[in-house]
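With one protein chain removed, the remaining protein chains of the complex are shown where they sit.
Order of writing sets the chain letters: A and B. Residues in each chain are counted from 1.
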Amino acid sequence: MLRRNFIALAAATAALTLAGAPAFAQDVIKLGASAPKSGPLAGGAAVTHWPNIQLWMKEVNAAGGLKVGDKQMKIELVEYDDKTNGEEAIKNIQRLATVDNVDFLVAPYSTGLNIAAAPMIAKYGYPHIATTAATDGVKDFASRWPNSFWMLGTSTQLAEGIVQTLTKMKDKGDIGNKVALVNVADAFGLELVGAAKPLLAAGGFDIVYETSYPLGTQDLAPVISGAKAAAPDAFVAFSYPGDTFALTEQAQVQGLNTPVFYTGVGTAFPAFAKRFGAAANGIMGIGGINSSDPGVKGYLELHRADLGSDPDFWASATTYAGLQILGQAIEKAGSLDKAAVVEAIKGGTFDTVIGKVSMPNNVNENVWTVGQWNNGVFEAVAGDGLSVGAEPVKKAGWE
Amino acid sequence: MTPFTNDELKWLGAGAILFAVAALLPLVDQGFYLSLSVNIMLYAALCTAWALFSGPTHYVSLATAAFYGLGTYTVGLGIDAMPYPLLLAIAALIGAALAGLVGAATLRISGVYFVIFTFGLAELVRQLVTWTQTKFATAIGLYVFTDLFEQHIYWMLVALTAAVFLTAFLINRSRLGFAMQIIGNDETVARHVGIDTARSKIVLFMISGAFIAVAGAIMAPRYSYIEPPSAFNPMISFLVVIMALLGGTKRLWGPLVGVIPFTILMDQVSARFPNHTMIVIGLAFLAIVYLIPNGVTGLLEQARARWKARAARMGQEKAA
Partner (left out) sequence: MNILITGILLSGTYALIALGLTLQYGVARIMNLGNGETLVAACFVAFWLYTGFAINPLVGLLLIAPGAFLINLVIYLVALQPLVKRAKNRGQLEVDSILATFGLLFLLQGLMIVAFGGEYRSYTFLAERFDILGNSYGLNRIVAFVAAAAIAGALWFFLYRTRQGTAMRAVAVDPNSANLVAIDVARTAAIAFALGGALTACGGALISTFYTFNASMGVIFTMKALIIVIMGGVGDIRGAILAALILGISETLVASLIDPGLTLAATYALFILVLLFRPQGIFGRAPT
């Protein structure tokens, strides 16, 4: 360990001395990226955000770059750490726009940082393709910042997804109508719970247990035992990565055997399947993909081959698709003119790893909303405007 | 109030000119350097407000993020119902109230415990705010959309920093400032000469807290989207302490000479080594602790003393 640290330290120092002047070559598209490399959201960004930028650039550059007019242009990345801090994110965008003079930007990571940076990105007219922001505000944002595009759907869509899935299973007779509803107490959890409650009531569900817990809590035994005491048919938690793992482990340990077990962000991480192995089968969560779709299949293979791991089965493919859209729009516009590219995105239909995407109103409405683990793949069982990979099934016990 | 002396008037005039020059910056650049200056001005206000209390009392407060976040939240919750300037005032009141409460509970005890308590205060306030929001609020995501651009925020921060300086200046020449000096030197002596030490400290803490809350309120429109992790970011508390201590807290302008080099250094580090920011900052930190133990002001004063000694020697030689 000591040695490994030393090597890392040595490498870091070497990188420090070597870094500095980036190569200035013509016929290169400069792409700027600012997202967390440290701070509370670094964990999520390391899974969902950064690898996809690397992956896409490698693909594009290996193919000789983008065809802009009659020139082949390779892509060069200028990247900054926003330390999960809105102030840093704004400053980074300013730096990318006025000091580095980048041609295009990759959108920041997470709802909050995307919104914090949006006015600044709009000021410089860059196309802003947000692929990791899921909130009900997207329609407002699209009209407020016409250069912005929102691809991950809304909280209401996500809440509708799980409620529809529950309704489907209830109608089939798989489950009864008792639901335990849990959420992490932050804007994301609150928005989802706020959207889900009226939908559940309308669907004839009875919320037998409801609670929230603070962000960052990993000792969730009381939540699970409370839920267990209420004997629900479905356990639904709008949670974040750390607590998603903790809730699942506690449910497993305490034997909370509900036919539906649903957790939030993090369920779609490959680490989740690795951690719970066969016990993950049947667990539902936010996101999902259709693994029989050829585009998705190709993306999965690419990700595995290049990065040696599965992607996050929610926003990862969307992030990659967002970059594909940017690339295709640049080629379509035939120039590096930002306004022309924004127009091209607005007017076009793009062939991406998540299927055909068009955003005439700046919002992508076609998203997968609920996934279910099935032997190492997080198969979509509910979605809007997209074909799903499988029908939802009852979860067997934990063993 | 005693009239200003000539020297004091000179300082006031120089300060006014400096702030006026600083306020002209957005006319020159609206790009990255304005953003960087917003950052510098924000920390200048925060650090000076922090040092206002922590300088004379030697209590290290890590509660900056709590006050800052409360200010941000005041604007986030009230922006649709009330005019923005009123919200700034409310933020100041809330900041002062929280500081009063915390001060009353903890300032009677030793400094070490105060450090720890304030360390967790941001976290506590953040939880209480989210919990209240979960239970009682109807609006969930908080958006702050205003017509304020970067230069407006910058100007407000310049004004705030000027206000902090002016307040600190006035406090220093008031009875409270005199009392703080005695407390800072020796609290027992202060108590013996009849100073209500706890009350003085609480008042000072409240003023400092109010200013920090206003800074948070000013920054709210910049983030557009208010969520607890960013509003109550504990990093803010740490950075404020570091920068203020780097500058030195014995002089009013001490924090300022810490903020400017530190912000620019941090910025350079994150621009050049995006993947190793943490390592470089860590090393820079250790270097600061070992090489500049008394802060930049200490360094400057040493240099000044040396220079004076040399000048005196030269004078003697000439006379001889």
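Descriptive notes on the structure:
Please note the rule applied: a residue touches a chain if its C-beta (ideal position, glycine included) is under 8 Å from a C-beta of that chain, and two chains touch if they have at least 3 such contacts.
Computed from a predicted structure; not experimentally measured.
In the complete complex, the hidden chain is touched by one of A:61, A:254, A:291 or A:335, namely A:254.
Touch with the chain omitted from the figure is made, among B:34, B:158, B:195 or B:242, by B:242.
Within the set A:38, A:114, A:290 or A:364, the residue that contacts the chain not displayed is A:38. Checked against the full complex, the one of A:33, A:47 or A:166 touching the unshown chain is A:47. The missing chain lies against chain A, touching residues 1-2, 4-5, 8-9, 11-12, 37-40, 42-47, 185, 211-214, 216-223, 225-226, 241-242, 245-246, 249-250, 252-255, 266, 269, 271, 274-277.
Within the entire complex, the positions of chain B that touch the omitted partner chain are 58, 60, 105-106, 109-113, 115-117, 119-121, 123-124, 127-128, 130-131, 134, 234, 238, 241-242, 245, 275-286, 288-290, 293.
We take it that only the chains that are shown with their structure count from here on.
Centre-to-centre, using mean CA coordinates, chain A is 37 Å away from chain B.
Interface of chain B with chain A (complex): residues 31-32, 34-36, 38-39, 42, 127, 130-131, 133-134, 140-143, 145, 150, 219, 222-225, 227-230, 233, 235, 267, 270-280.
Note for the complex: chain A touches chain B at residues 9, 12, 15-16, 19-20, 37-40, 79-81, 83-88, 90-91, 94-95, 97-99, 111-112, 115-116, 118-120, 135-137, 144, 185-187, 190-191, 194, 212, 214-215.
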